[in-house]
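Some chains have been omitted; the remaining ones sit where they do in the full complex.
A, B, C and D label the chains in the order they appear, each numbered from 1.
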């Protein structure tokens, strides 16, 4: 399955992984990682994936609904893994999975699944075309199709936002 | 219109407003505010609203889909206004509107509309009941009903996430 | 009562409010907000007010004596409200009131009253004229007159500093 | 000249010096150090001096009027020197002189003179006695007397603040 555009890339070409230690200033009164700090890290990882796919400056255009299933504690690790799902003309959808790692027991928990849309831009901030995406295997194809559906919903949402 | 619970509060009792100046470290190579930094500020304002409603510790449970309509530039202001939409037993939905202010021209732009769910917790991190919400007027009622629909969708989404 | 200058503005045109959550890194060993961090926030709010009045770059020129009446604790809120008092050719005096909010009890305390002077500057950092200020009502007039007295003292202080 | 209290110390026993490099996030749009960041550093140096005199936890109680004579630029150094002026039962007045150093030319400028009052506290935050101060020579004596005058003014100001 292929989307026609110059310099196509594979999903594996732009994966990214980030490990963060939860330090005191990242936590609330319970010693749990602040939701907003986690969103900040999710956005950084997603931006690295989008950038690796297009090798241009990228800006965050949207974030899909996001649930926080379990807290990440002070001194533990947040592990974030990003992967591109689908591309438009200048937009890219990226998924970021978040896991916590208990530094003493070694236990892992799945904490959140985030989906973000980035737009490639030129030096003046105008949208700029991105390479096509080569999708292989069932898993990538399913993710691709789900992402295309979300993209349509997102474009509808934007049109609704712009009409008073 | 009333939801039955002890110490009910009005929407106006918990509104919050935050003004942030975009400093160099908050920006990307284009001099635009990082999406993740804005999400972090949105979460802080939302948490203040939720906390003011319940006067307990609160944790972020979910964020709805979020679009970034226009960039906020280095040196400009981000103005964030939060307001409670609806409450469950221990959860609260909060809306945060984001505006940018051009510090030289004074122009304002609507940048994002975020919707977050917070859960009140006790000192051990267990869910804890929140006061009811008194909703008055058409606008608050519409927001309340839309929020209740989202809440149902969110609970469905969570059940789906938990079944492999 | 009016001060003659182009594009006069009212006091209400430039008011600003900021809400900050006291996070671990903002506190000393007692879990109290650091005095210096509060001064930093006071300066940011004051700069927003001065900027809104003149819509030019502003630099901090002076801060009047400042007392810290009661500590603001970890996890509580600092609420800062800024308002312009009077203007000179290129200088503006701004007052910032600081309140703490106990996030669990909802109690408020008045923590500090700060008075700062900002100077509007052009892109090269040279002083630049600011709009006049329209002062209405007794309260604004009293504040205006007190500010003019402080301005005179400040200019005297500066002249004294410059003579060895 | 001596003030009667246990474990008296000399002025030289508690002097402190801090050097800071002005990094991008410390600057405004002109590339000048933010006034609030400088106040934050002034408070840190002053707290070190007060702590060295009393060897107890200290909290900032007040800051006297403060002028910013010249900007400190991005990449340059801020050099802060603190020295104790006088002591009360549990309060200490500290002076902090700020100099800028141009890293390329080596030129120094005197930027600000700050005067702060700290209070020694015990682990519960209650005022706690401080050692007396041994003042020697004309310069230290003059500073001591001026500080005692300011202390009286400050106490008057506080009494006025507390009466509505």
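In this text, a contact is a pair of C-beta atoms (placed from the backbone, for glycine too) under 8 Å apart; a residue touches a chain by one contact, two chains touch by 3 or more.
Small disclaimer: the values here were computed from a predicted structure and weren't measured.
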Oligomeric state of the whole complex, in copies, if 4 are shown: 6
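The working rule: only the chains that are shown with their structure count from here on.
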Angle (degrees, nearest 5) of the CA superposition of subunit B onto subunit D: 120
Interface residue overlap between copies subunit B and subunit C, same or different (over half shared): same
Inter-chain centre distance, subunit B versus subunit C - centres from mean C-alpha coordinates, in Å: 28
Separation of subunit C from subunit D, taking each centre as the mean of its C-alpha atoms, in whole Å: 21
Centre-to-centre distance between subunit C and subunit A (centres being mean Cα positions), rounded to whole Å: 40
Shared-contact residues (touching 2 or more other chains) in subunit B: 44, 47, 57
Topology of the chain contact graph, where touching chains are joined (line, ring, star, complete, other): other
Chain-chain contacts as defined at top: A-B, A-C, B-C, B-D, C-D
Subunit B contact footprint on subunit A (complex, rising order): 28-30, 32, 34-37, 39-44, 47, 57, 59-69, 71, 113, 116, 121, 123, 125, 154, 157-158, 161
Contacting residues of subunit B [partner subunit C, same complex]: 16-21, 44-45, 47-48, 51-52, 55-57, 77, 103-106
Residue ranges of subunit A in contact with subunit C within the complex: 24-25, 27-29
